[in-house]
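Of the protein chains in this complex, one is absent; all others appear in place.
Naming follows writing order (A and B), and every chain is counted from residue 1.
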Amino acid sequence: MLKEVHDIVIIGGGPAGLAAAVAARKAGVQDILILERDSSLGGILNQCIHNGFGLHTFKEELTGPEYASRYIAMVEEEKIPYRLNTMVIDINENREVTVISRENGMETIQAGAVILAMGCRERPRGALNIPGYRPAGIYSAGTAQRLMNIEGLSVGKEVVILGSGDIGLIMARRMTLEGAKVKVVAELMPYSGGLKRNIVQCLNDYGIPLKLSHTVVDIQGKERVTGITLAEVGPDRKPIPGTEEHYSCDTLLLSVGLIPENELTRGAGVEMNRVTSGPNVNDQLETSAEGIFACGNVLHVHDLVDYVSEEATLAGTNAAAYVQNRRSEGEAHPVTLKAENGIRYTVPQTIDMEHMNDKVVVRFRVADVYKDRYVSVYFDGERVAHRKKKVLAPGEMEQVILKKEELQKYPDLKEIVFCTEVE
Amino acid sequence: MSGMNYDVVVIGGGVIGCAVARELSRFQLKTCVLERDEDVCSGTSKANSAIVHGGFDAEPGSLKARFNVEGNRMMGQLAEELDFDFKRNGSLVLCFAEEDRPALQKLYDKGIANGVEGMSIISGDEVRSLEPNVEDTVVAALQVPSGGIVCPFGLTIALAENACENGVEFRFFTEVQNIGKTEDGYVLETSKGQITAKYVVNAAGVYADKFHNMVSEKKIHITARKGDYCLLDKEAGGIVTRTIFQLPTKMGKGVLVTPTVHGNLLTGPTAADVEDKEKTATTAEDLDSLMRRASLSVKDIPFRQVITSFAGLRAHEDGDDFIIGEAEDAEGFFDAAGIESPGLSSAPAIGVYLAELIAEKAGAGKKADWNGKRKGIVRPELLSKEEQAELIRQNPSYGTIICRCEGVSEGEIVDAITRTLGAKSLDGVKRRVRQGMGRCQAGFCTPRTMEILSRELGIPMEEICKNAPGSEMLTGQK
Partner (left out) sequence: MEKRELICIGCPLGCPVTVTMDKETITVTGNTCKRGEDYAKKEVTNPTRIVTSSVRVNGGELAMVSVKTKEDIPKGKIFDCMAEIRSAAVEAPVCIGDVIIENCAGTGVSIVATKNVNRGKA
C-alpha cells in the first residue's frame, strides 16, 4: 500500500485542532491535514449553542457555533486541507496514523508530527454505579444536548439532573426553555463543578433548586424512567439513611464529569497522567513520544474554550518548529513540575529549561474550594511566588506564568513545586 | 386463523427456548417461538455470569450435573457451527482456609462423579503463578480447564437465527396469558390472539411455574433470585485470565471474578430472593457487598473502572434442580423449568434432549435440507487491514464508525437490523454488535444508532425504543 505522507497531521477538527492548524500554518508549515470524525468541523461547539464563548480570544461574547465558525473561516482562508467523516483508529509511536472512512476505506498516513486534539467525553452512569433499574430516559447531558440542539428532538418532559458541571447547568436552562420541567439539580460534592455565572443564569433565573451534597440512590421504572430517589451525602460522600426524597420524572440527565478521549493517546504508547487521564507533556506540549503533541481537552479538561485555543496555538507553533527542524541545539535541562497540597496536577508536567520559550503558562486545578488561600511556587524548595486568591474552586482552571529569565537564575534547578498555602 | 396452528409452540425466546427451537428445526415439525418482548434474549439470558461451567458443582445424578457436563462438551463445536464467541479459558475455585480443604476435595470428587475431565487441586502458590493477581490468602484451588466464557447474547441470538433460517417462526410482543388442554394438544391464549399446538415447550424462565401450573396438578414453584453484577472496562479485563470462583463456605456461596469473552471484567452475582419477577433493579447494598466479596479473591480490582452494573433473575425451583421433560399429568407439555445456573452451559444439551423427545413422540422425521450452520455478523476488527479495506470498497458503510469505544461500523449495525430476526431496538443492536457496550456506555453513538434504526426500520425517531414497548427514547419532536 502506498503510504500518504504529511508534515503535520491533526487528529480532531474541534476548537483545539482548528487553532493548532492555523498556528502551524502561520508558522510556515504548508503540508497540514486535519482529520475529523464528524460530518463538519467545529467539534462539540456545534451543539453548545449557548453564549459565553470567546471573551478572551475575540473580546466579544459568542455562541459555540459562532466561535467555531471564526476558526473554520481561518482554516478555509489558509486553505488548510481537512477530511470529514474520517475516524482515526490507531496512532503508533512512529507517527503512523491509521484512518477509516467511507470514501477512502482504510489508509495509513505517515505524519512528520501529530497533534492530538480529540477532545473529551462524558463519564457514564457506571462510573457512579447508581443502583436501580436501567430504563430508557437516562442520558448523559451532552447526548441529550446533541439530540435537542442538532436533531431537534425532545428527550424528556420532567427532568432531574445529577451533577452540576457546566453541561448539566446549561441543559437545565435549555430544557426549561423548551418547555420541560427541571425539578432539581443534585450535586454529590459540597460545591458545584460548574461556573458561578451558569448557576446564576441557568438555575437561579428559573428557580431550579441546586442540592449540594446530594446524589441519586435509586432509579425507578422498568421501561422508561418513572422517578428517582435523591439522598443527602455525608462528608464521606456516602448517602445518609433517612434523607431519601422521591422525585417523579421521565428523564435523568447525568453531568458527572468529563474525561479526555484518551484511547488513541494511550494506543500511541505515550506516558499517561493518572490525574488528568491525558498524556504527560513538556513545555512544548510534546508527549513522551517525539513529535506527538497534545492540546485541548484531550490533554486535560478545560473550563473555557478560549484557553483551549490558546493552548492549541502553542501546540501548533511547536509542532511546526519540530517539523522544520528549528528546535535549538544544546543539551536538555529537564525540570519536573510537581503539584502538592491542594493542587491536583499541572500541565505541562516538565519544562526543558534549555529550550523553553520565554514564557511558559502552567495550568492547574485545585482539589477543593478554598477561600483566601495563597498559590505558591517553589524552585527547589525556595518560594519564588506567593499569590493570594480570594476563591479557588475545582471547577475553574488556574494558571501561573513562568518566565525563562526567572528560571535561569537557578542554574541547577531540578524541581518546581506548585501548592496552596493558608498563609 | 390457520396460520396460528403449530405442531410445537415454545414459550420463551431465551437461551433455552432458542436452543430447543434450533434442535426442533431439524425435524419436520411446524414450530413457533412465542416471546413477550421485542427480541430474543431479553430476560434471564441477557443478565448472567456468561460462564460455561465445568460441571463440578452440581449434585451427582442431578439434571443440572448431566446437562451441564453435556452442554459444556457441546459448546466448542456449536460455537463454530453458529459463529458466536466462546473461549475455554479454564476456571479456578479458590480455597481460603486450610480447614476448607475437605470441602475443596469434595468439590473435586463431585466433579469426577459428574464426568468433568482434567481437574486438579493446586496449591496457593501454583494459583498465583497462573494468576498473579489472586489474593495471597488463597491456600489452594480446584483447577478446571474445561470451564469457559461465552457471549450469552451471541449464543442465544445465533440459536434463534439458525432456528428461523430452518423454518421456525418467531412471534414477538406475544405474551401467553392462559393455556388450555384440547383433544390433541393445547390452546394458548396470548396477547396476540389464540394459538394452538400439539406440543408445548415451557421455557418461560422465572414464569415457567405459572405456565406449568396451568396444565398440571403437580405444582411447581419458582422463586426469582436476583443477582447483581458489575462490569468493568476492558482495561481491567486482563487482571485475571481464568474464571475465579470462591469455594462455597458457611459464609455464603461467593462471587466470581472473570474476564468476559470480549475482554471486560465481570464480577457477581449476589443472591437475593425477590417477590416481583420483574425486579431487575440493582441495590446499593448488593453492589457494595459484591465489590467487597470480589476483592477477597483478586487484589486491587479497579472498581473505579466499572462501566455498568446490572441485575439478572435466576429461576430457582423449590426442588433445587432443573425440571426437564414431559409433565407427568399433562401429555405433550414439556417443561424446561427451574433453569438457573448452570442453565446457560446446559442449554445446548437441553435443546437436543427435548427436541428428540418431542420428535419421537410426534413421529417426526428429519428435514433433508436442514442447515446447521449460521454466519454471524462480519466484524471488520477481526479481519486483516487488506480485508477490511476490501470490505469497505464493497460496502462503504463499513467505513463509518458509529461506536467509537467498541469500534462498531454502520455496516455492522445495518446487518444487525436487517438480518434474520434483526434488531428492533437499541438494546437489540447492542446485543448483536456491542454498539454502546464500551466505556462511554452509548453516550456518543446513541443518536447515530437511533438514526440508523429509524432509517432501516422505516419508523420515526420518536418510536425508537431502548428495548420493549414503553421504553421510547424520546418524548417527541422539539
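Observations, loosely collected:
By our rule, contacts are C-beta pairs under 8 Å (C-beta built on N, C-alpha and C of every residue); 3 or more make two chains touch, one makes a residue touch a chain.
Please read these numbers as outputs of a predicted model, since none were measured by experiment.
If you put the hidden chain back, the residue from A:Ile44, A:Leu195, A:Cys249 or A:Val281 that touches it is A:Leu195. Touch with the chain that is not drawn comes from one residue among A:Asp31, A:Glu151, A:Glu245 or A:Asp368, which is A:Glu151. Residue A:Asn46 is the one among A:Asn46, A:Asn129, A:Asn280 or A:Thr346 that touches the chain missing from this view. Within the entire complex, the positions of chain A that touch the omitted partner chain are 46, 49-52, 55, 61-66, 69, 148-152, 177-179, 195-197, 199-201, 205, 303-304, 396.
Keep in mind that, in the parts below, only the chains that are shown with their structure count from here on.
Note: centroid distance chain A to chain B, computed from Cα atoms, is 39 Å. Listed in rising order, the residues of chain A touching chain B in the complex are 37, 85, 87, 89, 98, 100-106, 121-122, 124-127, 129, 131-137, 139-140, 142-143, 146-148, 150-157, 178, 217-220, 222-224, 239, 250-251, 263. By the touch criterion given at the top, residues 230-231, 278, 280-284, 286-287, 303-304, 306-310, 385, 388-389, 392-393, 396-397, 399-401, 404-405, 407, 409, 439-444, 446-447, 451, 461-462, 465-478 of chain B touch chain A in their complex.
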